[in-house]
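Not every chain is included here, but those present sit where they belong.
Letters are used for the chains, namely A, B and C, taken in the order the chains are written, and counting of residues starts over at 1 for each.
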Amino acid sequence: MNQNKVSVFRKEHFNAAHRLNNPLLSVEENKAVFGKCNNNNFHGHNYELIVKVSGFVDPVTGYVVDMKLLSDIIKGEIIEKFDHKNLNLDVFEFKEINPTAENIAMVIYNMLKEKIDTQYEIKIMLHETARNYVEYPA
Amino acid sequence: MNQNKVSVFRKEHFNAAHRLNNPLLSVEENKAVFGKCNNNNFHGHNYELIVKVSGFVDPVTGYVVDMKLLSDIIKGEIIEKFDHKNLNLDVFEFKEINPTAENIAMVIYNMLKEKIDTQYEIKIMLHETARNYVEYPA
Amino acid sequence: MNQNKVSVFRKEHFNAAHRLNNPLLSVEENKAVFGKCNNNNFHGHNYELIVKVSGFVDPVTGYVVDMKLLSDIIKGEIIEKFDHKNLNLDVFEFKEINPTAENIAMVIYNMLKEKIDTQYEIKIMLHETARNYVEYPA
């Protein structure tokens, strides 16, 4: 059949606490910029994570990638580290990065990029609430 | 028309951090009972809250209750207090109550019951994740 | 197997314009009671209608009712009359009934009740927006 690429998407989720804060700003500036997302004691979300992988279909399997393997990579690299955690306090990658949805998506992209064969292009979609989500790269 | 009651449902949401822990149990027991929900630094959820109100239709308005007023009550009594908060640390009602979904629903029921006319029956549905939700009373 | 009743649910939808207004109230009173839902030139919704039918399973078919037949009844009695219509101006049943979600559900219940065998109990759920829905009888 066709020689065009196909994209496959795998959805996983994690539940985490976080707080938006920039240590270079004053307490008042942080409150002004981040509003209630700056709450000292954190708040949290059910994050829906979708990983898009684009590549050619393997003629033997009919797969771009085995979704079971893709799911295992996402679970091993991301979900185990982020799920039921405090992103600011428990996750190494956010020690110096403010865990906005944009930054979480970029961090996940960089973590997965290392584990997925370079023949594939990947993209991250992250739903933070029912009304806010992000995509990286744009 | 009919003289039977109608139920109306209003959906609101809040994003909060929480941790499941019983101070009467040891650290090990809490870990055994609550697993990853016991994480010291909290985790969080997008809570979907549905309030069901049952009563007779007012012949003048065609409403059981004005959904705008119901929404305002839910926002004023619950969402303002719970949204973008840490349920364990920031919300008075959970100072001595473990914020399981069951207990959160019971607390919300009791808070709203006082603000809604006794001619109405109410019920609380609370979705904690896409796969877990609770209803009170059963 | 068991001798208990089973409920089956069929979801259909219709898109309609409507306006909330009580001709016994003044223009100002209607505006005060119904707010933006009173807009003179109407507004509209994608209504999601769920019909619940409860009864015993027929041992020959394994069905409470044939969902295809149930869908045909809902389409013939309700969807054909309500879909892509102005409820206030085009639908006979609302000539003298204010088309609130509560009243629409009661009207649908009464219309379907006549067409569905009396051995079955029925219930109507009507979603007017993603955040507001009603159930009749309660």
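Just so we're on the same page, contacts are C-beta pairs under 8 Å (C-beta built on N, C-alpha and C of every residue); 3 or more make two chains touch, one makes a residue touch a chain.
Computed from a prediction, not measured in an experiment: that's the story for all the values here.
Participant: Looking at 3 placed copies, how big is the full complex in copies?
Facilitator: 6
The definition used in the following text is that only the chains that are shown with their structure count from here on.
Participant: Moving step by step between touching chains, how few steps can get you from chain A to chain C?
Facilitator: Minimum step count, chain A to chain C: 2.
Participant: Does the chain B and chain C pair touch with the same residues on each side or with different residues, judged by whether over half of the numbers are shared?
Facilitator: The interface of chain B with chain C is built from mostly unshared positions.
Participant: If you average the CA atoms of chain A and of chain C, how many Å lie between those two points?
Facilitator: Comparing mean C-alpha positions, chain C is 41 Å from chain A.
Participant: Could you work out how far the Cα centre of chain B sits from that of chain C, in whole Å?
Facilitator: Their C-alpha centroids are separated by 28 Å.
Participant: Enumerate the residues of chain A that touch no fewer than two other chains.
Facilitator: If we look for residues of chain A contacting two or more partner chains, we find none.
Participant: Which part of chain B faces chain A closely enough to touch in the complex?
Facilitator: Interface residues on the chain B side: 13, 15-18, 36-37, 39, 41-46, 83-86, 89-90, 129-130.
Participant: Write out the stretch or stretches of chain C touching chain B in their complex.
Facilitator: Chain C residues touching chain B: 20, 22, 24-25, 33-35, 97-103, 105-107, 109-110, 130-138.
Participant: Hey, which residues of chain B end up touching chain C in the complex?
Facilitator: 1-2, 4-12, 54-55, 57, 60-64, 66-68, 71, 121
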